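So, subunit A:
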Amino acid sequence: MGRGRALRSRPLSYVAAGYALSFVTLGSYTLWVLRRRRSLNRLLRTDGRPGPDR
Partner candidate 1 sequence: MFRDAALVAGKDLRVEWRSRVGAQQVLPFALVVLVIFAFALDANHNLLQTAAAGLYWVAVLFAGVLTVQRSFALEAADGLRDGLRLSGLDPAGIFLGKAAAVAGQLAVLEIFLAGGIAVLYSASLHGVVLLVLSAVLATIGLAAAGTVYGIVAAGLGVRETLLPLLLLPVVAPVLLAAGKVWEITLQSGPGAWGWMRILVIFAVVYLAAGVLAFGPLLEES
Partner candidate 2 sequence: MRRLLGIGSALGLTLTAILGLFITPPDRVMGTLVRLLYVHPSVAWVAYLAFGVTALACICYLWPRTRAPFWDRLAVSSAEIGVVFCALTLATGSIWGRPTWGVWWAWDARLTTTALLLALFIGYLALRRVTVDPGARARRSAVAGLVAFADVPIVHMSVVWWNTLHQPATVLRPSLASPTVSGSMAWTLLLSFVSFTLLYGWLLMHRYQNSVLESRLEDEGMEIALAERWAEAVPSGAGR
């Protein structure tokens, strides 16, 4: 039983790695896009309107 589980868990670790990689990659990319959006907006919001808002 112990050995059987060990053998079966190896493919499972590949599966887990695959899912984890996919979700982490896509999640990071999503976060990156959203964060870029926010910083672009911040850069553009000072729309020629002067005044210290720091």
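Basically, a contact is a pair of C-beta atoms (placed from the backbone, for glycine too) under 8 Å apart; a residue touches a chain by one contact, two chains touch by 3 or more; residues count from 1.
In picking the candidates, the idea was that all candidates are chains of the complex that A comes from, given by their letters.
This structure is a prediction, so every number in the text was calculated from the model and none was measured.
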item: Chain touching subunit A (counting every copy) in this complex, out of 1 or 2; value: 2
item: Touch list for subunit A against partner candidate 2, complex; value: 8, 10-12, 14-19, 21-23, 25-26, 29-30, 33-34, 36-37, 40-41, 43-44, 46-52
